[in-house]
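Partial complex: the chains shown occupy the same locations as in the complete assembly.
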Amino acid sequence: MVIVMAPEASADEVEAIVSIVESAGGEAFVSRGVSRTIIGLVGDIDRFQTLGLRGKPGVAEVLRVSVPFKLVSRENHPTRSVVSVAGVPIGPDTLTLIAGPCAVETPQQTLAAARMAQQAGASLLRGGAYKPRTSPYAFQGLGEDGLRILADVRETTGMPIVTEVVDPNDVPVVARYADMLQVGTRNMQNFALLQAVGGCGKPVMLKRGMNATIEEWLMAAEYIAQRGNLDIVLCERGIRTFEKATRNTLDISAVPVAQGLTHLPVIVDPSHSGGRRELVLPLSRAAMAVGADGLIIDVHPAPEQALCDGPQALVADDLAELGRAVREFPPLVGRHLAAGAGVPA
Amino acid sequence: MVIVMAPEASADEVEAIVSIVESAGGEAFVSRGVSRTIIGLVGDIDRFQTLGLRGKPGVAEVLRVSVPFKLVSRENHPTRSVVSVAGVPIGPDTLTLIAGPCAVETPQQTLAAARMAQQAGASLLRGGAYKPRTSPYAFQGLGEDGLRILADVRETTGMPIVTEVVDPNDVPVVARYADMLQVGTRNMQNFALLQAVGGCGKPVMLKRGMNATIEEWLMAAEYIAQRGNLDIVLCERGIRTFEKATRNTLDISAVPVAQGLTHLPVIVDPSHSGGRRELVLPLSRAAMAVGADGLIIDVHPAPEQALCDGPQALVADDLAELGRAVREFPPLVGRHLAAGAGVPA
């Protein structure tokens, strides 16, 4: 932490800061310049933050230096982690494809989507049973019935399942069925939910809030990690900007930036960021090229009948091209497609 | 709803849309132009939205016309509502001042802040017992102990209390103590929480998500209303933009815009939007001048020791000026300061 004193700060005011810091167990290094004095703080930053230094007389600015997240930080854990989802790895050597329908609607639709996903190279099946919707009048998901459908399709296809949870009270039931729990963009700072999934014993996929900075995203992951769950995969899914030509603006730079700050895997959702089918393939290629550890993609056997986000789902015709891309691009960045049931290694 | 067909759409494709709409119980009006055909839809829009029209062959765009919220809309309820919080009105004829500490820390601090608030003209006391914090290492609030402190201070001062709830499971306990429940900016789309407060039997203050459009904010209110609770007060508290000179950018225009769209009261939080003490008074004056139905302001007897958001809390010296402003500005826009215990009418 660095404290910048105001130009007019007195020697007493500087002294006062030093003694506050020292009596809180820290060390303070004073640099007196021509127009300003700078105080460098060493010690327990969390403790310093409770001292109200910014409000003290003579203080112009308080600059934080160290990163505020610890368990998920790469500073103390330089090797990038591999998260295993029922045996399927997500990490630095692979490109893991997760695909499936946005919402579970029927057993037939879910199985058909899973087969499409598998054919394209997906080793994990996504599908929503609990849907967070902007409108209370929109389809809210099938609930536990949807989880049962997913479990049946896992039985048939061998694909482990990833599914969203939106209410802390639903965490136990979702964790009973799912191989990985997803926390959605609107819930990235739902701290009750983060703590609940932190104790659920299953890997968690944490989507970036559409208005969250990368730092806030990692802080949200820290909430989960604090409960003892370090099997976290981060998912960039587009941020909200002034541009309305796409549903959200995919922040492709967030992938290498986050990978530099955390040891956790970082994947990309090209379906929700673009919001348009014709963007899914180009954005998937970009995500693989930038070094993402995985992709999560909407597929649907009949998008025009989808109850949720049909316009962005890939259809059968797109899947051959996706299948080729997930095999051709990863080797150029030192990776290979993650193997799974029905997906040749 | 209006459907814009692509220039190259065929007559059959137009016909297909018409029959889909009609078989869903709606009417479709076709206007054939030189380069494009437009289809106007009349009927049940929620039903239309499940038809996947955007993905049909030949469709270029689907434009929604009606507002997607109903219970909170002013279209069907042109008179602006008054929400009563334990007898204190929030509505079109008054300016209601809500003030208190960001976080409840001790009985002494809470009572001192309440007295400061009351002196400035506040008729409702705010104070957080459950705090949503970006960092898991920051102070998280006193929980039920904090609620008890608030109740004691209400007993002493006569001020009804407004306090935040962050977990659906805490709604019953918070509703037992509080006169009004607050849903914070990070939880604006925490649908489980919205539904829980919708059934709690107490008025709710719904803060705007820092990345939420005005429409999404009203949709979130609709979630609460749908559970039968129409005692909702909306609170503008700043949105996230590229400008970093302030903590958030107070969207002052949102007040008249939202008041035009909904019958619910709209208040402003100048403390969290600016994030700096010296902005609180100017922004409070702006909020009253623009026509806000109330203000919610952080005050603290000793901000430099505050466990939360000290830099933005008003102190004793500011309160005389605030007290003058809340009496002088409302009459210029046809209002008066809402009376309360210890506040002359």
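In order of appearance the chains are A and B, and numbering begins at 1 in each one.
Heads up, the rule we're going with is that a contact is a pair of C-beta atoms (placed from the backbone, for glycine too) under 8 Å apart; a residue touches a chain by one contact, two chains touch by 3 or more.
Keep in mind the model is a prediction, meaning the values are calculated, not measured.
Taking the whole complex of the structure file rather than the 2 chains in place, the copy count of the single sequence reaches 4.
Going forward, only the chains that are shown with their structure count from here on.
On superposing C-alpha atoms, the copy chain A sits rotated by 180° relative to chain B, to the nearest 5. Only residues 46, 49-50, 52, 54-56, 68, 132-139, 166-169, 186-187, 189-193, 209-211, 216, 219, 222-223, 226, 240, 277, 303-307, 310-311 of chain A touch chain B when the two sit together in their complex.
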